[in-house]
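One protein chain is absent from this view; the other protein chains keep their places.
Which chain is which? They are A, B and C, in the order written, and residues in each are numbered from 1.
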Amino acid sequence: MTKVGVVGGTGYTGVELLRLLALHPDVQLHAVTSRGEAGTRVADLFPNLRGHVDLAFTEPDMDVLAACDLVFFATPNGVAMSMARELLERGVRLIDLAADFRLRDADAWRQWYGMEHACPDLLQEAVYGLPEVNRAAIAGARLVANPGCYPTAVQLGLLPLIEAGCIDREGLIADCKSGVSGAGRGAAVATLLSEAAESLKAYAVPGHRHLPEIRQGLERAAGAAVGLTFVPHLTPMIRGIHATLYARRTDGDVDVQAVFEARYRAEPFVDVLPAGSHPETRTVKGANDCRIAVHQAPDGQTLVVLSVIDNLVKGAAGQAVQNMNIMLGVEERSGLRLVGLIP
Amino acid sequence: MTKVGVVGGTGYTGVELLRLLALHPDVQLHAVTSRGEAGTRVADLFPNLRGHVDLAFTEPDMDVLAACDLVFFATPNGVAMSMARELLERGVRLIDLAADFRLRDADAWRQWYGMEHACPDLLQEAVYGLPEVNRAAIAGARLVANPGCYPTAVQLGLLPLIEAGCIDREGLIADCKSGVSGAGRGAAVATLLSEAAESLKAYAVPGHRHLPEIRQGLERAAGAAVGLTFVPHLTPMIRGIHATLYARRTDGDVDVQAVFEARYRAEPFVDVLPAGSHPETRTVKGANDCRIAVHQAPDGQTLVVLSVIDNLVKGAAGQAVQNMNIMLGVEERSGLRLVGLIP
Amino acid sequence: MTKVGVVGGTGYTGVELLRLLALHPDVQLHAVTSRGEAGTRVADLFPNLRGHVDLAFTEPDMDVLAACDLVFFATPNGVAMSMARELLERGVRLIDLAADFRLRDADAWRQWYGMEHACPDLLQEAVYGLPEVNRAAIAGARLVANPGCYPTAVQLGLLPLIEAGCIDREGLIADCKSGVSGAGRGAAVATLLSEAAESLKAYAVPGHRHLPEIRQGLERAAGAAVGLTFVPHLTPMIRGIHATLYARRTDGDVDVQAVFEARYRAEPFVDVLPAGSHPETRTVKGANDCRIAVHQAPDGQTLVVLSVIDNLVKGAAGQAVQNMNIMLGVEERSGLRLVGLIP
Partner (left out) sequence: MTKVGVVGGTGYTGVELLRLLALHPDVQLHAVTSRGEAGTRVADLFPNLRGHVDLAFTEPDMDVLAACDLVFFATPNGVAMSMARELLERGVRLIDLAADFRLRDADAWRQWYGMEHACPDLLQEAVYGLPEVNRAAIAGARLVANPGCYPTAVQLGLLPLIEAGCIDREGLIADCKSGVSGAGRGAAVATLLSEAAESLKAYAVPGHRHLPEIRQGLERAAGAAVGLTFVPHLTPMIRGIHATLYARRTDGDVDVQAVFEARYRAEPFVDVLPAGSHPETRTVKGANDCRIAVHQAPDGQTLVVLSVIDNLVKGAAGQAVQNMNIMLGVEERSGLRLVGLIP
């Protein structure tokens, strides 16, 4: 059994990770840390874990973490980069679910995240943990940057078209809708039920941190610059991201349905729906799947890609476990045989 | 007091119209018809109207309706066109909340609505009831076609830019999110709470009936063809439409905030928010307002307009009352001084 | 026009009060105070009030408030009692929407609210603002204690049976379900959408502050002690209280339906439904009504009363306006002709 630790297990990404690790056949949960909740039993904070997780939160102790084979960071941005070097030096492999290692460019990171990066050299080593792009590199990585939720849904939806070279790389639009859990478990007026239920709004139209992450991924695939407008929306549900992606086709003869099917045929967690489908986010609620459909709009020029994930699973904790499986060399689906909760 | 009738008052558009008419100081509700519910007291079907509406549903009787000064049709598509001519001939003014008179082209109507139009000549007479465009014509109209919900939100969001001639008329994108009440009060599996809550999906990507209606309005304003992709989404809330509109600017010097403010300065129900705002649908829940914000995306080329309405008020019954007020020459806000329900 | 002020207008009770006062024909809003938001325009914090309220929040200044005819306190517990005496002395009438003046017994108040009462003498003068019980006293009152939300729903549901003397005063049960807005607009983890949606829980079973308030009202009506168990529940909706009340009948011959109808025949805001009805909270969403149905359970002994209100209207701001109307001698329904928002 692989010994794993979780740093910062009190947010939604953390509790979802604990749910998945508690049921995972190949790993043993060794430590769950939280400065704020040290001493509290994990199952007292999250009673769904009663009978499944029998640990208490502990202070983040380097020696305890160093005794793990692999450590997940489910912490706010800026924490993982402060602990990564020592843990790596002590032979621990790391998966960061926050944003510390997602951008390769330390200047861009500072600009979008408002702090100096603590270890820019590790930005070069870190592998961007989108298995559908980087599986081989992930397998050998010491340090994996787990992608953001929006970037996962958007990249999986656009990469096949970019790689096929059949769309205009300018004027891409990603209109994304997220459940409220994406905003985290922090107490805040804007995400109270009384504020966020029965309402819908766009936010961060002038610029969102996931924009440079998405652009970096698309540009790597394109080998060229891409022009992207990304508008996230807060929607009145707990889980789920629906990305609606618009691109102009440059080659009207390409069978885009076939492009998607070929691209993801071997992928265990990307499900290309039959032509004409409209995926619902609930089909992936609690599951690690990304479901995708591609349409041509009535104008004959615009392609519309619909891509749905659970922001906490394929958009966070599930993808982290998928990355772990790849790193450990166990079956990629291990611990992730989950069926979306309908109804 | 003006005597008004409502044909087909059992759907959501109908009950919302009754809510507004019950409190309207200038009109008296004379008859509410329903084939299916004839004999039932209105307030038994909709207990929120207890103490406010003291009528029973009746069979749609021509003589009763002809005794009204003005009749609303809150019926399925195809009903109003079968009764309109006789009522007009008997001197009754009509507002159709369904789609029978929204398109000027009878061929297009047949194609999108799947039936032959019963009175194509009235299509020419009917006035499209978007007060912000057609106020003068509405004042004198016998027959008003009340706009669809999506078309209201999208047209109010795009018209200022089209009229100002500062955007590319090709490649417009309207990504729209609607509450479930837009799907009506009919029993259907897809709109059960257990299906539609905690989920989100696009629908009708290959073509939706509101597409030709929106295009017709934009082309009238542009005096030229426009290229538009329209994707509606079903979202887990009861009321509200959020239209997120994307256009490429052709003139980088135009102050788009000023364009919107100038266009709507005198409009009682269109509220242009300060630059940088993100309107929430809940700010118009139960109210007749359309709130709009305009942003320039980080790419420097794409304009993003955010336009929100309550689909049942400004997107249906409220706009119908606004049209009625204009037709009757009473204060346009009469009966429509409503504040969005927050929280 | 009566000049009114609102102290503490930033919570849900406050914004609802502002919604009602903005549309009220007999009053003019003179000042809205908030220490935390002084200087902010009210409509910037609550955009639903754009175009309806043209004031900014100000510091709570005694001279400004003393210039009002009547002042509402929509503040946390403990604020009104610190300002009441001076305002009363300066001739201002007061309605406190918090709990400072609800209990007549200063010892009980200290025990349940955890602080010493600042002016126990005013507890004797204050009139408990349940118009269905105290209308005449309210009319002449200087200081009205607006009832709590649960106490309103429970008392209106039980008083007719208590007054009729046809139930056992021991073993009363009030199982109450509230929307989340009852917990207020403060940032808190427990009322985040991601925590409170798709879930339901009881809380405060060992004792809730509304228990002594309810008991005080019932005992006043009974002229004797009553035994009551009160269990509140948090339910996944924004607004609404549903009280399910259980009592054992002592007299099997009493026509309880007739008891309720007689008791509330003249009440403008209490609606006794026909026998066999099950009121829905949405029928009063945004309205000042209390709808009530009474059933006999299959065991032949237990009476079940179903009582619904909107916790922010009849359970708070609407009842406050109703009390104000009574105090001012204007029509009791003035500004309160509201229809519940269905759907």
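What we mean here is this: a contact is a pair of C-beta atoms (placed from the backbone, for glycine too) under 8 Å apart; a residue touches a chain by one contact, two chains touch by 3 or more.
Worth saying up front: this structure is predicted, and the values here are computed from it rather than measured.
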{"item": "Residue of B:Asp69, B:Glu198 or B:Asp271 touching the missing chain in the full complex", "value": "B:Glu198"}
{"item": "Of A:Asp96, A:Glu132, A:Glu198 or A:Glu332, the residue in touch with the unshown chain", "value": "A:Glu198"}
{"item": "Chain not shown: contacting residue from B:Thr75, B:Ser181, B:Thr281 or B:Gln322", "value": "B:Ser181"}
{"item": "Among C:Gly39, C:Pro206, C:Gly252 or C:Pro274, the residue in touch with the chain that has been omitted", "value": "C:Pro206"}
{"item": "Sites on chain A contacted by the missing partner chain, in the whole complex", "value": "12, 15, 19, 22-23, 46-52, 181, 185, 197-198, 238-239, 271, 273, 279-280, 282-287, 289, 291, 312, 337, 339-343"}
{"item": "Interface residues of chain B (partner: the chain not displayed)", "value": "12, 179-181, 183, 185-189, 191-198, 236-238"}
{"item": "Residue ranges of chain C at the interface with the undisplayed chain", "value": "171, 173, 175, 177, 179, 194-195, 197-203, 205-207, 211, 227-229, 231, 233, 235-240, 242, 244, 246, 248, 276, 278-282, 285, 295, 297-299, 301-302, 304, 306, 308, 343"}
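As a working rule, only the chains that are shown with their structure count from here on.
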{"item": "Centroid spacing, where centroids are CA-atom means, of chain A and chain C in whole angstrom", "value": "45"}
{"item": "Distance from chain B to chain A - Cα centre to Cα centre, in angstrom", "value": "39"}
{"item": "Residues of chain B touching at least two other chains", "value": "197-198, 238-239, 279-280, 282, 285, 343"}
